[in-house]
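Sharing a structure here in structure tokens format.
The chains shown are only part of the set, and none of them has been moved.
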Amino acid sequence: MNTFGTIFRLTSFGESHGEAIGGVIDGCPAGVLLDFDFIQSELDRRKPGQSDITTTRKEADKVEFLSGIFEGRTTGTPIGFIIRNSNQHSSDYHNLKDVFRPSHADYTYFQKYGHRDYRGGGRSSARETISRVVAGAIAKQILKEEGISITAYTSQVGAIHLDTFYTELDFSNIEKTPVRCPDLAVAEKMIEIIHQIKAEGDTIGGVVTCVCQGVPVGLGNPVFGKLHAALGSAMLSINAAKGFDYGMGFNGVHQRGSELNDLFLPPASANDEDLSFLPPASADGKKFKTKTNHSGGVQGGISNGEDIYFRVAFKPVATLLQPQPTIDKEGNETLLQVKGRHDPCVLPRAVPIVEAMAAMTVLDFWLLASSHE
Amino acid sequence: MNTFGTIFRLTSFGESHGEAIGGVIDGCPAGVLLDFDFIQSELDRRKPGQSDITTTRKEADKVEFLSGIFEGRTTGTPIGFIIRNSNQHSSDYHNLKDVFRPSHADYTYFQKYGHRDYRGGGRSSARETISRVVAGAIAKQILKEEGISITAYTSQVGAIHLDTFYTELDFSNIEKTPVRCPDLAVAEKMIEIIHQIKAEGDTIGGVVTCVCQGVPVGLGNPVFGKLHAALGSAMLSINAAKGFDYGMGFNGVHQRGSELNDLFLPPASANDEDLSFLPPASADGKKFKTKTNHSGGVQGGISNGEDIYFRVAFKPVATLLQPQPTIDKEGNETLLQVKGRHDPCVLPRAVPIVEAMAAMTVLDFWLLASSHE
Amino acid sequence: MNTFGTIFRLTSFGESHGEAIGGVIDGCPAGVLLDFDFIQSELDRRKPGQSDITTTRKEADKVEFLSGIFEGRTTGTPIGFIIRNSNQHSSDYHNLKDVFRPSHADYTYFQKYGHRDYRGGGRSSARETISRVVAGAIAKQILKEEGISITAYTSQVGAIHLDTFYTELDFSNIEKTPVRCPDLAVAEKMIEIIHQIKAEGDTIGGVVTCVCQGVPVGLGNPVFGKLHAALGSAMLSINAAKGFDYGMGFNGVHQRGSELNDLFLPPASANDEDLSFLPPASADGKKFKTKTNHSGGVQGGISNGEDIYFRVAFKPVATLLQPQPTIDKEGNETLLQVKGRHDPCVLPRAVPIVEAMAAMTVLDFWLLASSHE
């Protein structure tokens, strides 16, 4: 239940205030010359304390690789890695020992396991996603060599939303602001609302949009192995995620088939150079593009060579810096006053996590599709 | 890739115009006295030709059980079953042999597999979901004995949407209209729009809402085994599904934590009789209810004893009864004129499929949670 | 628990005296033109009543394919199939309703499931292996196109054993006698002992040896995905199997490393034409042969291009045609007098089952190795 993937598999471990966060990547192809600087830069995009709109917890989040790599290259054997927790203020949490924080996993973990590490949410903390970012960075690097890119950005914070379709956006703007919205004017408004929410000791939700480009035709499987279902499951595994849709998604349900169907472009008008190419399965079929891409790059669970795009909804962080009434495990009422360091809005830091999960999913399906299935 | 579940597992097979649709249910508990009338009644809710707002294909959809049942009771061994296809008009599809229907899986299957059964969409047809309804009916029966119910309904067709929260609805109205919306006034409008769309040879999308009641605390797992992620994956495996959210989902992203957090009810105000109870894991912890349920019954991936509710977005059916330009596998342009029988709107028939997938998922997690994990 | 394999997967169902035995093959490559006569001929090698040294139950064992095949070729979608049981004498078993036959699964099934189909052993009957032979025949056909052959034979019946190493045997003799031993003189002795045992109402065990030829270098994985461990698990899943070894196995434990190590042949002396070749992973490495093959074709869990050979031990059939004392489920002593039709020795019919399981295993690993792992 802590393992993700079929061929490229991440097994994750670690608690927020334990010794270390870590993981094991199994099924990584051999011979990949890893770009350790890139891996660290991805961790830096996720790490706390990176700007004044995130938590102030300071962590170096330096990854130490323990196996599976020899002379800088992967060997095909499992890649074990750890990231030591350093800036733990465990004492911040001592008053939470027997208290259930509202809309947190404290109560459900206690009911399920009886004995739990309550410090900072323990296993339910989003610190666990460090492992995913490490594995996702490696997946991204392998995909990049195949011409596949994964790009996510913040498309909504509270009521501020970016209405521009992704094809009209300049992705190089994403990292220009701490909120990771590529429309700089909208980004400014988002940052403003986060500052305001933070000042009030409150939190706010939002939406991340993600685009996978260069994915070849043929990834995914019918029925229970659909590519979009795997992406949905991957996204819903992220802390605070409450929804997923792809293509026109929830916004397309009121439309008619005649509006939403993606008609094929006759080959004369297609740019052959742009067609992505997967050697094994599809060597014999001509590739075609579609005029529109309302489907979001997947038909019948299988990628069709168009861009895959989807949205992930995130709820506001449950931890507030204002008092909340709650109960302890005996049912006694108490007033919760949180002393820890917390994000007023997860969206900026969710962006690299969404990318990591998407990269692992696409790579896993790419490896599967490259077998003789 | 055609198997669903971990303990309670459905392996599905069959094409729209092949010999039979069928499946194997593995991991079903032994000793269950099956209610065959109930199983058939669930199939009847899914079957084509049930009303004038569905396809006119006529199929008896009678299930034949081949194994795993002795003297009417399950034996714990795999339950094999088949449903013969009878009303196949394969000749309707002969002109589709080399043509790719827009927004269908024709092109992606052809690219992936080379050789495909093009008749009626073959494996990509929603006829495959018959197997799911059989397995779901058995899962529902087992869950019912544990006090768990699964109820879905049509909450949106095109622009017509039901805004009432599920707690205010009378579920006994669901089966009173062919569109399966429990608000009879809204149902009437939905039926009207479907008739209109059908007359135009067009199609329309919509939303199904599903509620799981009586689910005990403790189902689901942290990180990659989250209950809501499994529900999302299950729903996104249904034909034409484009999105999933649970609790406040996409509608909650603009709200603040202070609005959305679910505060606990002190035990004095809770009705102890109502608390669901899962014996093995949680014998020692007091159960608590929450004042609101914006979370949708899951915290940190684990059920908290509140109702689980979620939405599934469905796109309009891709097959239109009006001409559409498309191409064949050589890239030649052609005009597609469909002769088959098709649904103008999948929503009414999607309702029992959503229930079936939810029932299988919840039962599977219930069986998992009952182990000594 | 009724599914075998990772990419090429068989899910099996059916009881000895139920409606049908069947299965679903998932992950079969698309585009394979199936040889239905070959599949049936493999079933005929397994079926009862084929000679006077097997049970006299008469079954046509004709397979009906229900899906996954279009115009004679596989489509990559799951292949559902059934074999109707016809020659059931269920009444033979009515006296066994509450009785536990010694060294059968009656007692363990009853303890585990409570409710069971006692007729003919139900699910624990070797009739279940029909499904395996169907899937194995398809696997064999695919392997054959890759130059891989799977050959098993009876190497021991009771105290009569074949001491000749497989390289000295003429495999074309295997099907010349009903006992399937390629040394015709030894076969004669085996048949004689089986006749004698049968006349006494007793049963006898034996050993099947299996050889996989043409397996390329690189199938299998380190640690928990070893090829020989998968073969062992596959063989031990066969009814009455009690042991497995490969290469020199149990017979090599008293030897020294200096005797048993397989030294490499310098390339000059190797016949390059003979080297098997797996394109994706091993394009860059020169292939080498070894002087001896005491290892049995696997080093560190991965095939080395030499022949893979292994043995499977089978116990004597538990059902005797002589009276045996036993107890019923209340613990009352009773005398068991079996009326059914049974094999005095499973070895002859185990040969095609061993081959089927080996073929599925090797194909599955071949498909896995052909991915970008």
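Here the chain labels run A, B and C in written order, and each chain numbers its own residues starting at 1.
Here is the rule we use: a residue touches a chain if its C-beta (ideal position, glycine included) is under 8 Å from a C-beta of that chain, and two chains touch if they have at least 3 such contacts.
What you are looking at is a predicted structure, and each value in this text was computed from that prediction instead of being measured.
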item: With 3 chains placed, the number the full structure-file assembly comprises; value: 4
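Keep this in mind: only the chains that are shown with their structure count from here on.
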item: Geometric centre distance via CA averages, chain C-chain B, whole Å; value: 39
item: Intercentroid distance (Cα basis), chain C paired with chain A, Å; value: 45
item: Whole-Å gap separating chain A and chain B, where each centre is the average of the chain's CA atoms; value: 26
item: Per-residue multi-chain contacts in chain C, two or more chains; value: 27, 76-77
item: Touch list for chain B against partner chain C, complex; value: 1-3, 9, 11-15, 18-24, 26-27, 30-31, 64-68, 70-71, 73-80, 82, 112-117, 122-123
item: Residue numbers on chain A that touch chain B, as the complex places them; value: 1-4, 12, 100, 102-105, 107-114, 123-124, 128, 156, 158-159, 197, 202-207, 217-218, 220-226, 228-230, 232-233, 236-237, 242-250, 252-258, 260-264, 266-268, 281-282, 284-288, 290, 294-296, 298-304, 311, 313-320, 322, 324-327, 329-333, 369
